[in-house]
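All protein chains of the complex are present and in place, except for one that has been dropped.
The block that comes next holds subunit A.
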Amino acid sequence: MSAAAAPSSAGSRGPVGAFLRLFARNRLAAFGGIVLGLVLLLVLLAPVLPLADPYAQDKPNKFLLPFSAGHLLGTDHLGRDILSRLVWGTQTSLAVGVAAALISATIGSAIGIVAGFYGGRTDNLMMRAIDMLMAFPYILLALAIVAALGPGLVNALIAVAVVNIPFFARNIRGVTVGLAHREFVDAARLAGQSNLRIILTEILPNVLPVIVIAMSTTIGWMILETAGLSFLGLGAQPPAPDLGGMLGQGRNALITDPHAAAIPGLMIFIIVMSVNLIGDGVRDALDPRLRAGALMRPMARTQIDRRGEAPPAPAEPALLDLQELRTEFRLGARVLKALSGVTLSVKPGECLGIVGESGSGKSVAALSVMGLVASPPGVITGGAVRYEGEDLLGAPYERLRGLRGNRVAYIFQDPLATLHPLHRVGDQIVEAIRVHRRVPEAEARARALELLRAVRIPNAERRMGDYPHQLSGGMRQRVGIAMALVNDPDLIIADEPTTALDVTVQAQILALLADLRRERGVAILFITHDFGVVGQFCDRIAVMYAGRIVEEGPTAEVLGAPAHPYTRRLIACVPELGAGRRELAAIPGLPPAVDDLPDGCAFAPRCARATPECRRGEIALAPVTATRRLRCLHPEVELTREEQR
C-alpha cells in the first residue's frame, strides 16, 4: 500500500509532510485532534492542577449539583468531588484504552505478519485459531476472561486486548501475504538475509501504515470497551476513579441525581468521538483509494455548465447533431478538456465511425450524447447535443430519460461489466422495455425472447433465465445488443462493442450488427480505435485526436486518400482490414495530456510535416470538398485537386 503511494507523495517534503497536509485539510479530523489535545492536556496537568482529593469522602455533602461552592462539577454519592474524579478517571480510562490498543496491535500484527510471511501450514494453523476467537461475539470472550481472572482493571485491559487481537491479525496478514512475494522481498531472500531481518526491514515498514489505520480506527472502541467493563463492575474497582465505574455508580441514583452519571458519560462520549474523528482522518489520509477522491458516485446525468448560448440549430437538422460540444473533467484544481468543440452529425439510418487512440475523447463524445459521462468529475461546458433538432443539454432530465434506451440506445464495451451481475439477462431486457412502455410482463417477455432470437442466441428461452456470468463473452454482447434494440431505437451508440472479444467472435458480432442495421434501418454511431473495423462497417468516418475531430469524410475516400497526417499514420498501423486489435503504438510519441494542450495543432509534436505555423494559432476544421472536412495546414494529399481529376 505504502509502496504504491510513495511516489505520489514524494513531491512534497516526503510522505510524512503529505500525510500531515492531508490530515489538516480534513477539518473534522483537526477538530477531533484539538478536542483530544485539550483532554490530554487536562490529564497530563492533573498532578499540578488545584484539584480536590478524588478519594476524600464528605457524606453530608453528597450529590451536590454542579457549580456548587468548592465543587465545580458537584459531588457524587459519597460526597467526593466529581471534577477531580473525572480528571483522574479520564487518565485511567485513556491509559487503559491506549495500552489495550498497543498490546493487541503488537500481538495481533505479529501473528498476522508471521502467518502471512511464512504461509503454508503456519498460516493455516494460526488463522484457524484466530477464526475460532472471531467466532465469539467479542464480549463473551472478554467476560469469560474476566470470569477466569477475576474482576479488576488490569484483567479488563487484558480481556479487551485479547478480543481485539483477531482484528489486527487478519488485517495485517492480508497485507503481508500481498507483500511476501514482491520483488524486493525476493531480492532480500536471494541476498541471503534472515527471515527475521526481512520481516523487520522489508515487511514491517510496509505494513506499518495499515497497522496505524487499524489502530486509529479501533482505539476509540477499546476505550469504550474498557469503560464498559468498568461500568459493569468488572473493571476498575471502587474506590479508584474511572469513567466507566463512575457512570456505573451514578446509575444507582440516575433518576434523583442524574449529573453524577451524565458527566462521566459525556466525557467518554467526547473522548471516543474525538478519537473516531482522528481515526477517520488518518484513514482518509493514508488510504490511497480514498485519497484520490475516487469514491465519488456519478449522478443521474452529466452536469451541465454551459457558458454562453447554445449554438443555433442547423438549418437542416440531422438525426443527431453535436455542435461545438465541450466536455471537461474537473479533478480538484486540474481541468482535463476531454472534448474541445466537437461537431458532427448522424443522419437517419447512417453509420458514422469515430476513430482515435484511447484518450482521444471518442468515448466521452459518445457518452455526452445522453448525459452519461460520469459526473462528478465530468461537466459539459459548451455547445449543443441535438436530437432531431431538439437541444438535449437544455432539456429536463425526464425528457432525456425518456430518450435513453428508447430512441437512442447504447452498446458498451465489456458486457460482463456492463450487465447487472445479479439480474437475469431476460429480466434486464424486459426492464429495458417496461421503463418506457406500460406493457404486460408476458408481452415484454415475448418481445425480449424475440430479440434474443434475432441476435442469434441459441436456446434463447433457456438463456433468458441465465445470469451474465453464465454466458460466454460473445453471448453476453449479443444480450447487450438485444437490449439496445428492444425498443426499436433510431440511433445506437456502440462504444467499442467488440474490443473486449476475441477475433472470431468480433467478426460474428460485427456481421450481426451489420445485418441488424440493414434489416431495421437504425443509425449507428460506432466508436472504435480500429480502422479495420470501421472500413467494413461505416458510411462515414470521423477521426479524433486530443478531443477534436481532425478529419472527416466518406469511409472509402478517407481510407483511400487520408489527408491528415494522423489519419495516415493510424491507417498505416492496421496491417490488413479486420485483423483485430491493433494498438497504435507504431506512431512515435504519445497523445498529449488533455490538461496541457499545445497551442495550434495538437498533433504537431508527433507530426513529420509540422512547420512553425502549425504551432501558432487555432486551425479550423474546414470543409475541403463537398463531403470532407480537415483540420490541417499541410495535408498529405491535395484534396481539391484530387476532386477535380
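As a working rule, a contact is a pair of C-beta atoms (placed from the backbone, for glycine too) under 8 Å apart; a residue touches a chain by one contact, two chains touch by 3 or more; residues count from 1.
One rule holds for everything that comes next: contacts and distances are computed from a predicted model.
Undergrad: Mind telling me which option in "ABC transporter permease", "Succinate dehydrogenase flavoprotein subunit", "Oxidoreductase" or "Lactate utilization protein B" is what UniProt lists for the chain we can't see?
TA: Per the UniProt record, the undisplayed chain of the complex is "ABC transporter permease".
Undergrad: For the chain left out of this view, which of A:R85, A:R404 or A:R548 touches it?
TA: The missing chain is touched by A:R404.
Undergrad: Which candidate, A:H423, A:R615 or A:H634, sits in contact with the chain we can't see?
TA: A:H423
Undergrad: Of the residues A:A227, A:L339 or A:A482, I need the one that contacts the missing chain.
TA: Only one of A:A227, A:L339 or A:A482 touches the chain omitted from view, namely A:A227.
Undergrad: Write down which of A:L36, A:A261 or A:I619 is the residue touching the left-out chain.
TA: In the complete complex, the chain left out is touched by residue A:A261.
Undergrad: From the list A:L133, A:L204, A:A240 or A:V439, which touches the chain that is not on show?
TA: Residue touching the absent chain, from the options given: A:L133.
Undergrad: Write the list of subunit A residues that the hidden chain touches.
TA: Residues 28, 128-129, 131-133, 135-141, 143-149, 151, 220, 224, 227-228, 231-234, 247, 251, 254-255, 258, 261-262, 265-266, 268-269, 272-273, 276-277, 294-298, 300, 370, 372, 374, 401-406, 409-410, 412, 414, 417-423, 431-432, 435-436, 467, 469, 483 of subunit A touch the chain absent from view.
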